[in-house]
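Just one protein chain is left out here, and the rest sit where they should.
As written, the chain order gives the labels A and B, with residue 1 at the start of each chain.
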Amino acid sequence: MYAFDIKRPRSVEEAVAALADGEAQALGGGQTLIPTLRQRLADPGTLVSLSGIAELKYVRMEGDVLRIGGGTTHAQVAREAAAHYPALASLAGRIGDPAVRNRGTIGGSLANNDPSACYPAGALGSNATVVTGAREIAADDFFQGLFETALDEGEIVTEVRFPVPEAARYEKFIQPASRFALVAVFVARFAGGVRVAVTGASESGVFRWAEAEAALAADFTPEVVRGLTVQAEGMIGDLHGSAEYRAHLVGVITRRAVEGALA
Amino acid sequence: MQTTLKINGESWTLDVDPRTSLLDALRHHLDLTGTKKGCDHGQCGACTIILNGRRINSCLTLAVMHDGDEITTIEGLGEPGRLNPMQEAFVRHDGYQCGYCTPGQIMSATGMLDEVSQGWPSHVSASLEGDVPLSREEVAERMSGNLCRCSAYPGIVRAIRETAGEVSE
Partner (left out) sequence: MSVGRPIPHDAAVLHVTGTARYVDDIPAPHDTLHLCFGLSDTACGEIVAMDLAAVRSAPGVVAVLAAEDLPNSADTSPSAHDEPLLATGRVHHMGQPLFLAIANSHLAARKAVRRASVEIREEPAILSIDDALAADSRFEEGPRFYRKGDANRAIAAAPHRLEGRIEIGGQEHFYLEGQAALALPQEGGDMVVHTSSQHPTEIQHKVADALGLPMAAVRVEVRRMGGGFGGKESQANALAVACAVAARVTGRPCRMRYDRDDDMVITGKRHDFRIDYRAGYDDDGRIRGIEFRQFARCGWSQDLSLPVADRAMLHADNAYLLDDVTIESHRLKTNTQSATAFRGFGGPQGMVGIERVMDEIAHALGCDPVKVRRANYYADAAPGDAAPAPAPLDDGRDAPADTHADLTSRGTTETRGQPAPPPSGAQTTPYHMAVEDFVLGEMTERLVESADYRGRREQVRAWNAGNEILKRGLALTPVKFGISFTLTHLNQAGALVHVYQDGSVHLNHGGTEMGQGLFRKVSQVAAHRFGVPLERIRITATDTGKVPNTSATAASSGSDLNGMAVKAACDTIRDRIARLIAERHQARAADVRFGGDRVHVGGESYGWEEAVRLAYENRVSLSATGFYKTPKLEWDRIAGRGRPFFYFAQGVAATEVVIDTLTGENRILRTDILHDCGASLNPAVDMGQIEGGFVQGAGWLTTEELVWTDKGRLATHAPSTYKIPACSDRPRVSNVSLWDGRNREDTIYRSKAVGEPPLMLAISVLMALSDACAACGPHYPALDAPATPERVLAAVRRAREGAR
């Protein structure tokens, strides 16, 4: 790793101040950033560790919105969101492995926007709102491409708000070595429509499958998805699977997610 | 950079490069070589330790992030002549072959049983709430982050289930 200083703020205010320095980078659970630093793919002058900020760790229902603190671990979400939003809890409970889930955070995952990560699908599929110290960002505006988000330098995710749908399901076809998604789909049915968020498949990162959403809004059954396909062009093709295979899986996994949401 | 780590009940003040992983701090600065380095990527689980009661991969965190935290390593569970029940069960059930992953398996299993006792469900649990019976499938899912290339998994699962008080099927 390149050399860095490290700061351990105890409050969001302290963290924001520490991150005002342009060379600083936020460190959540470290499950992604630490390997990245080791490979010298990042070179922050200062690491601002958020893991000591107690006020960022919570799971609360308010009305019909689930509010999760940006520093909440996947393990905590898997446990505490289960009663309120089972599909999201199940998503969190399948990220990585148990040790990773004890450290990785929702804020860290969303800010990183790995094209094969799970939370982006959960957030986009739920029409979630990402809250930072400065503003609120709708999920539709948050994800801006491979490892790119709407966050400014020094902006940290303090909370993520999930409207809880009538029915939802996260279906994940795991890439078994890394345990990331080879292709995964989050389907959620709200009174106002259906959202289908796909991760792992596209070179641009998480996306909404508009065609499937329209068909499912008219008729929420797995059969309506059967005839739909996504193009292989623009899909990730790598040593884990060709673009054609991923494109094929998008349809299959979406159908499974709908079946699961209906169960 | 200075940091004070509380390990197995004892406090140690170290002066380390901030880039030092907790794993490297344990092995090289404190001569606690029981925790093993298998991949340094957080994929194999050989470096599992318990941090503030939760099992984590010590290669994926920095030593300087844990000032004041409670850390338990394999050395803190027991020693030859004074094994704890999990360690004894691993001996009895042949839960190892080459032994390299064994400390990580035991630490992870210890953390896992704690999670279970607090009612944490897993992906294969029938229900996301309530008590979880520790079937072989449950144990396998919850131990999925600890690789054993010798595939001593049958003995590992038996040892864990026995320690948990499960009747063997």
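Rule of thumb we're sticking to: contacts are C-beta pairs under 8 Å (C-beta built on N, C-alpha and C of every residue); 3 or more make two chains touch, one makes a residue touch a chain.
Owing to the predicted nature of the structure, the values given are computational and were not obtained by experimental measurement.
*Asks:* Which of these, B:T3, B:S58, B:T102 or B:S125, touches the one chain of the complex that we don't see?
*Replies:* B:T102
*Asks:* Which of these touches the unseen chain: A:A17, A:A42, A:M61 or A:V252?
*Replies:* Missing-chain contact among the listed residues: A:V252.
*Asks:* In the whole complex, what residues of chain B lie against the chain that is missing from view?
*Replies:* Chain B touches the missing chain through residues 31, 33-41, 43-44, 46, 73-75, 77-80, 83, 87-88, 90-92, 94-103, 106, 137, 139-141, 143-157.
*Asks:* Considering the whole complex rather than only what is displayed, give the residues of chain A touching the chain that is not shown.
*Replies:* 173, 176-178, 239-242, 245, 248-249, 252-253
In the analysis below, only the chains that are shown with their structure count from here on.
*Asks:* If you average the CA atoms of chain A and of chain B, how far apart do the two points sit, in angstrom?
*Replies:* Computed value for the inter-centroid distance: 27 Å.
*Asks:* In the complex formed with chain B, which residues of chain A make contact?
*Replies:* Answer in residue numbers: 1, 3-6, 8, 27, 30-31, 34-35, 37-38, 47, 49, 51, 75, 78-79, 82-83, 86, 89-90, 93-94, 96-100, 102-103, 177-178.
*Asks:* Which of the residues in chain B come into contact with chain A in the complex?
*Replies:* Counting only chain B, the residues touching chain A are 1, 17-19, 21, 40-43, 45, 48, 51, 54-57, 60-62, 64-65, 67, 108, 111-112, 115, 119-123, 128-129, 142-145.
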